[in-house]
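Can you keep this structure in mind? I'll have questions shortly.
Excluded from the complex is one protein chain; the other protein chains are retained at their positions.
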Amino acid sequence: MTSALELINLRKSFGQTEIIRGVDLSIAPGERHAIIGPNGAGKSTLFNLITGRFPQTAGVVELNGQNLAGKAPFEINRLGLSRSFQITNIFPKMTVFENVRCSLLWSRGYQYSFWNLVSNSQELTEAADAILEQINLTSRRNLPAGVLSYAEQRALEIGITIAGGANVIMLDEPTAGMSHSETDYITDLIMKVTEGKTLIMVEHDMGVVFGLADKISVLVYGEIIATGAPEEVRANPRVQEAYLGAAMEAH
Amino acid sequence: MRMLMPWIVGAIVLLVLPIFFGGRSQLTIMSQMSITVVFALAYNMLLGQGGMLSFGHAVYMGMGSFLCLHVMNMSSFGSFPLPLLPLLGGVFGLLFAIIIGSFSTRSAGTVFAMISLGIGELMAALVLIVTVFFGGEEGISGYRDEGLPFFGIEFISNLEVYYLIAIWMFIAVALMYLFSRTPVGRMANAVRDNPERAEFLGYSARRVRFVSFAVSGFFCGVAGGLSAILFEIATESDLNVTASGVILLVAFLGGIGFFWGPIIGAVVFTLLQTVLGLQTHLWELYLGVVFVGMVMFFPAGLSGIIMAHVPAAKMGKLGTLVGPYLTCVLPGILGGLGLAALIEMIFHVRSGAEGEHHMVLFWIDFSTHDVLPWLVALAVAVIGIGLAVRNAPNFKAAWENASTLPEAA
Partner (left out) sequence: MDLFFVNIIDGLVFGLLLFMLSSGLTLIFSMMGVLNFAHASFYMLGAYFAYQISTVLGLGFLAGLIVAPIIVGIAGAGIERYGLRRVHQYGHVPELIFTFGLALLVQEVVKLFWGQNQVPYAEPAWLDFALFNIGENSIEAYKVFMILISMLIFGGLLYILTKTRIGMIIQAALSYPKTVEALGHNVPMVFMGVFGVGTALAGVAGVIAGPALGTFPGMAFTLGSIVFVTIVVGGLGSLWGALAASLLIGWITTFAAAYNFEFKTILLALGMEEPALIWDSKLRDLWTLTLPQIGPILPYVLMVAILVFRPQGLMGKREA
């Protein structure tokens, strides 16, 4: 069976500095995979490489067996990979409903058409409303997205990410900057909306990680030092060293 | 049905306007207004809806205009029905926009603005060099009534031309409105707000911008075709950078945030240009002041100001604003007029003929060598603006009170 996502010796340098130093990773379809690691380990860079935001220096990224080299973000998205951002990245001047509807357009085959009206499509409206229901923003439907609270914007960000129906969902620190109750809320939400999909997430909150992930990879200085089930990773001495070491430095 | 109401009212207004304003020049002004409406809306497809600031958009309207005039000058024009000419103009505008847009829409922002400025300057210069096509400084002229009569109509009278232009305007506005409701029209907004996010939703931001640009070029071309029919001439001044600047001004004056904003801008601007232009040599100065003031204090434009009243109206509090309007806005306007009077008098003294002291302003006859008129104008300006400034905090408070919900008791 082909992996949903396969990274082979992936490398990225900025100038002289190598940030990602040969990452190999294979993520099976339907897996919930968390990437953890200390600050500055290159987690977000890894995300940006996979989704085509930056070109890689060397190595291969394969999505469902297809090489993504040289593809633009929009092409990668069309192949069934969708991502959220660490810093909220929505369409602030458009309504919440419009935000979700726009995220549905491509996958529903509307492309660049200017011969049909979006408001005439019952199917589109229903699908968008169903997603709003899922992310509990129905009551905010007609507000400009920019006026929502932070947690609501994060929920919308996730809604936009899953709306297109991509099979591989990548979430970049979905709970960053949230309170405990908000974090629990978003964790449940992620669980609900990624049912049956491949999920790859970067996360700092270990509660979220252990609650959601089937498998965990630990990224330290641009290299994966361990991959496995949560218990294995927790018990791994190198991980303990890296994490405790980092934790010691931090405190 | 409720959604169709504005369109039905609009159609009726267009239909009956000539009954009230049937004079030759009035019909021409209304025709010109209609053309500006089409052009301004086409421009706002880029600026307001797509976030692309163009300094050379008159090129597409001008090209449509020139090409339509060449069609009018063809020997086979006699077998071509005139009402279809704007469609040809649109196709010309579209083709030209496809060529330029293929490289200029790569990014929005400064690069796009600069390329548009460069193309604008280039085309304006080419008009004077390529005389075969553009006719040099005289431009190209033709006769609309040489086309195939359309159900017996030859479009000789201004009324016939007005109706032709009004119908085209109505169709173009409706189509542009519908475009903003199509998938690519919605994505234009998304790309304007956040191009990167749109890319991660499967859309190429460049492609979305390109489609908007091409469609905008089409409607600019339609406006150009209408202009060819109305004025029967096209010159360099139709596509130079000044013409592009004017349409930016029109769209911004009306407000780029709402679809119908530029319509208001086009109507108000054309009225100012024709009515104020007849009254004073300085209308461009006033226009500049209004424009700069608008950007500074009301960047949402006239439509934004109108829409700002909606919350108050919904809560039935518009009445509470009458008082503040009378004590702040009215003195402000009067003060502005006083200031304008001063400026007019200075201008009269400086550029009037030697020994010419006589002047008529606001229907008042006076001599610029008397002290009294100066004092009156100065007093009106100082007192009016002074009152406006003094009452401004009150106005602001009343405004905020009217547009926010009362605290739940």
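Order of writing sets the chain letters: A and B. Residues in each chain are counted from 1.
Basically, a contact is a pair of C-beta atoms (placed from the backbone, for glycine too) under 8 Å apart; a residue touches a chain by one contact, two chains touch by 3 or more.
Quantities reported herein were computed from a predicted structural model and do not represent experimental measurements.
K.L.:
Going by the touch rule at the top, give the shown chains the omitted chain contacts.
P.N.:
Taken over the complete structure, the missing chain's partners among displayed chains are B.
K.L.:
For the full complex, which residue in B:Leu84, B:Val130 or B:Ile333 touches the chain that was left out?
P.N.:
B:Val130
K.L.:
Given that one chain is not shown, which residue among B:Gly51, B:Gly64 or B:Gly265 touches it?
P.N.:
Touching the chain that is not displayed is residue B:Gly51.
K.L.:
Using the touch definition up top, pick the residue from B:Ile343, B:Met359 or B:Ile385 that touches the left-out chain.
P.N.:
With B:Ile343, B:Met359 or B:Ile385 as choices, the missing chain is touched by B:Ile343.
K.L.:
Of B:Pro6, B:Gly78, B:Pro149 or B:Pro299, which one is in contact with the hidden chain?
P.N.:
In the complete complex, the chain left out is touched by residue B:Pro299.
K.L.:
By the contact definition given up top, give the residues of subunit B that touch the hidden chain.
P.N.:
47, 51, 53, 55, 103, 106-107, 109-111, 113-115, 117-119, 121-122, 125-126, 129-132, 241, 245, 248-249, 252, 282, 284-285, 287-289, 291-292, 295-296, 299, 343, 346-347, 350-351
Criterion: only the chains that are shown with their structure count from here on.
K.L.:
Along subunit B, where are the residues that touch subunit A in the complex?
P.N.:
178-179, 181-187, 189-190, 193-194, 196-205, 207-208, 211, 215
K.L.:
In the complex formed with subunit B, which residues of subunit A make contact?
P.N.:
51, 72-74, 77-78, 82-83, 85, 89-94, 98, 101-103, 105-107, 110-119, 160, 164
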